[in-house]
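One protein chain is absent from this view; the other protein chains keep their places.
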Amino acid sequence: MKNQFDIKKAYYLFLLIRKSEEKIIELYNSDKIKSPVHLSIGQEAIAVGVSLALSKSDIIFSNYRGHAHFIAREANLDKMWAELYGKSRGTARGKGGSMHLNDISKNFMPTSAIVTSAIPEAVGYAFALKYKKKNSVVICYHGEGATDEGVFWESLNFASLHDLPIIFICENNRYAIYSHQNTRSINDPIVSRAISFGIDAERISGNSTEEFFKATIRCKEKIKNNSKPQLLECMTSRWQDHVGVTQPELSKEEENNIKKAIKHDDLKNLENKLSKDEVLHIKKRVNKEIEHAIKFAEASDFPRSSELLENVYY
Amino acid sequence: MKNQFDIKKAYYLFLLIRKSEEKIIELYNSDKIKSPVHLSIGQEAIAVGVSLALSKSDIIFSNYRGHAHFIAREANLDKMWAELYGKSRGTARGKGGSMHLNDISKNFMPTSAIVTSAIPEAVGYAFALKYKKKNSVVICYHGEGATDEGVFWESLNFASLHDLPIIFICENNRYAIYSHQNTRSINDPIVSRAISFGIDAERISGNSTEEFFKATIRCKEKIKNNSKPQLLECMTSRWQDHVGVTQPELSKEEENNIKKAIKHDDLKNLENKLSKDEVLHIKKRVNKEIEHAIKFAEASDFPRSSELLENVYY
Amino acid sequence: MDKNLEKKVINYGEAIYEATYQEMQRDNNVFAYGLGADDPKGHYGTTKDLHLKFGKNRCFDTPLSEDGMTGVGIGAAMAGLRPIFIHQRMDFLLLCMNQIVNMASKMRYISSGEHCVPLVIRVAIGRSWGQGAQHSQALQSFFMHIPGLKVIAPTTPHDAKGGLIASIRDNNPVIYIEHRMLYKNAGYVPTNSFEIEIGKGRVLKDGNDITIVGVSHTVEDSLRASELLKSVGVNAEVIDPISLSPIDYEIIRNSVMKTKKLLVVDNGWTRCGFSSEIITDVAINCEKITCERLGFADCPCPTTPSLEKHFYPNPSSIAKLANRMCGGNIDWSPPEVVQHEILSFKGPF
Partner (left out) sequence: MDKNLEKKVINYGEAIYEATYQEMQRDNNVFAYGLGADDPKGHYGTTKDLHLKFGKNRCFDTPLSEDGMTGVGIGAAMAGLRPIFIHQRMDFLLLCMNQIVNMASKMRYISSGEHCVPLVIRVAIGRSWGQGAQHSQALQSFFMHIPGLKVIAPTTPHDAKGGLIASIRDNNPVIYIEHRMLYKNAGYVPTNSFEIEIGKGRVLKDGNDITIVGVSHTVEDSLRASELLKSVGVNAEVIDPISLSPIDYEIIRNSVMKTKKLLVVDNGWTRCGFSSEIITDVAINCEKITCERLGFADCPCPTTPSLEKHFYPNPSSIAKLANRMCGGNIDWSPPEVVQHEILSFKGPF
């Protein structure tokens, strides 16, 4: 982690996510991918900005929409692809799929398909960090929909009660599947609610990688100084359907919002700040890495049937 | 319901609660009462003040600490006592006990022993009132401890989303069993949290029957005008142990608080506003009613064993 | 059954829709809610456009608050409404256990009959196509365990419709279990409103050699297995219990008295499951019956198809075990039967 925003790295990670997701779309109907996928296209800036602000020892909790968080954390892309293919060299030897990625070498915890369920665990992990007097922080990514669940507020309450080192990253794309946030709560309340639960909370608009980076740096600093848990409500939008690779059925208004967002795609903004050569170099690298990952996945075997009953118990 | 505070009636109900609870203490160790009891002594002003502000058609949801709410609603005292005795003429024919009182003729709903569990039901009932275009409101009594549960916030969110006719009466006695509120959340946050969930919320200090009455009237008016759900945080204290009739093990500080509260006992304040004759008359009436209830309970039979399997299904 | 009614071939999803639509039409107190209840896909069409037809107070979306929303349904039911609470996956019921078990199931008892909770909780069981550990559980035994709850799991479109109408009209909380792999199942269904009796099972195929009892989608697989078994001369009787609580013990006892062999194929884990309940009843009440059970493998459900195919019982694993129980060749390998509904399933996820 440096306090300086590294545009090249940001562009590289952003592109790696975008291209991976696009590759998934391309391959999806071939039935090679054995797992439903929740794509992150449109929301990558958050994962990239946040991840660039982290140290190796920081801990990541994410969710079923976790590809961007996984890749931005520089977790093992080969294994991620093998997992999507249901293969034994996958992050969970094919037993988890896209919704349950993990990479322990990067402190990327197994993700859950049940909304909000990993949030109290993230808080528990932060509790353990404090208990053991470690300096790391926990990053807890979640959607705005996750804040509808009561356990979200139980988690925030406990985090604030114990001053735990945790940053909640609320990715507010306004939707839970097809439900707009307004149909689930009034007054756009996430920041005000979080504050009432004793959390330092701030909204970051603009869907800019660099702004998310800076905000995360600020949070980490605040945690160091006053050890209060933090929440960033990161405004963004999801350009694909909730799940799978079909096109979403959108209202005119939402269609326009997404068009606008696409016009301001931060990937282009980052690209514009780099030289042609740099861009070309990164593009090549990204393509190569994705090709490599797909080859890795293709070459891997499916797990043997005896694995069915393995790892139920320790 | 009248908008005028009826001191005589307030004193009568208050005394009826106090004397009933004291009678329970007196009888408890005789093993006639077959049910654990959570006494309301110290908190009666809330139940009395709120109840005097209600109409017949309003709906009450309470909890395991429900004697005061039940009596203040002028629900059937004979049946309550029979229920405490485990007898077949009890409110639940002896199958519910103190923690599951109900009186459908007074719209007093069955109470629950699981903290917070009746709160979403109160909200659901309010939903039904709106659905059926009724004018009544739901009163939902609960402790401050109940606000620790996530489902409390789910309930408030839904109530505010649908503008439901409900008044949450938070009886803040600072304790959940032996846990002080400060060990469960920071910054004394109930009102601010409720507001962030879209609820009109206000704190009422002073433990005064009349103030609780006035506040409830205000809430009912606001519901009529803007149909927003309301919350009153009613500051109070519980003078007995959490459950049973033992004396609580208290810190010096809390002991002093309770001493102070006893000195300002609103029962005495009410009494002081009445003539000697009036007081005497009410005292007599209260004693008679309690005696009657106890006789009723004593005279009732235990349920027949065949009742064991009755009323499991409709 | 329903001899004089006009019938039409519709599928399971349409049957659920029809039941809901007709009941909402009949009774203003019926309303349907849940995550995505009014979304464009309308839960496999089962709630499609109900919000447009009946207004958004009678069919509405909710916040992601399963626990609270269950309580809301209970409270509304106590006030005289008849809510249908819809879940995209049965796994989400784990968030609602307190309300269902501590509140709904006991409301009548703790008020000695003063209150009742006519709430229907519709839950879909998922499987396959990578649904994995958290999106494929079938937890019927939890609800069967609890007095005060009714549980039904219809298999045919006929019973899906008649069962849902009966559930809506029932004054008790009913867990109505549907299986995603059944939505496309077609069959004759009366066009008018009708109820099946909750608590009665159905013999779907007569036979003398062995009794096979399935649950929900495994009834389908048991029927397929019975086809396989014909080729080895085994004539299986296949029973669809339809109602899991109350259970029609009689229909099963009567069948096993005849066949002397019982194979229960659960659509769920076996330990303390539906299958243990059925076998136990038979072990206690019938003499000299050979019993076996099949169900989910004793592990969470893996996503990869290479393992998932060993996780579930299937027509050929059912047939193989049934044949062995009937003294058949233990080396018999029944052919794999194509389960079209599973292969063709591509969502909506």
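For clarity, chains are labelled A, B and C in written order, and residue numbers in each chain start from 1.
Here is the rule we use: contacts are C-beta pairs under 8 Å (C-beta built on N, C-alpha and C of every residue); 3 or more make two chains touch, one makes a residue touch a chain.
The shown structure was predicted, so the numbers you read here are calculated from the model rather than taken from an experiment.
Though it is not drawn, the left-out chain touches A, B, C in the full complex. The residue touching the chain not shown here, chosen from C:Asp38, C:Glu114, C:Glu220 or C:Glu277, is C:Glu277. From the set B:Gly150, B:Pro165 or B:Gly198, the residue in touch with the chain omitted from the display is B:Gly150, counting the whole complex.
Check A:Glu121, A:Asp188 or A:Glu254 against the missing chain and you find that the one touching it is A:Glu121.
Of the candidate positions A:Arg93, A:His142, A:Arg193 or A:Lys220, contact with the unshown chain belongs to A:Arg93. Of the residues in chain B, those that touch the hidden partner chain are 34-36, 86-87, 90, 94-100, 112-116, 145-146, 148-150, 176-179, 183-185, 243-244, 249, 302-303, 305, 307-309, 312.
For chain A, the residues touching the absent chain in the complete assembly are 59, 91-93, 95-96, 100, 102, 104, 109-110, 112, 114, 117-129, 131-132, 150-151, 154-155, 157-158, 161, 310-314. For chain C, the residues touching the absent chain in the complete assembly are 67, 91, 94-95, 97-98, 101-102, 105-106, 109-110, 132-134, 137, 139, 141-142, 144-148, 245, 247, 269, 271-277, 279-280, 282-284, 288-289, 291-293, 298-300, 302.
Here is the rule we use: only the chains that are shown with their structure count from here on.
Of all chains in the assembly, those touching chain A and also chain B are C. When you average the Cα atoms of each chain and compare centres, the chain farthest from chain A turns out to be B.
Each chain gets a centre from the mean of its Cα atoms; for chain A and chain B, those two points are 46 Å apart. If you average the Cα atoms of chain B and of chain C, the two centres end up 41 Å apart.
In chain B, 150-151, 154, 157, 161 are the positions where the chain touches two or more neighbouring chains simultaneously. Within chain C, the positions touching two or more other chains are listed as 62-63, 65, 67-68.
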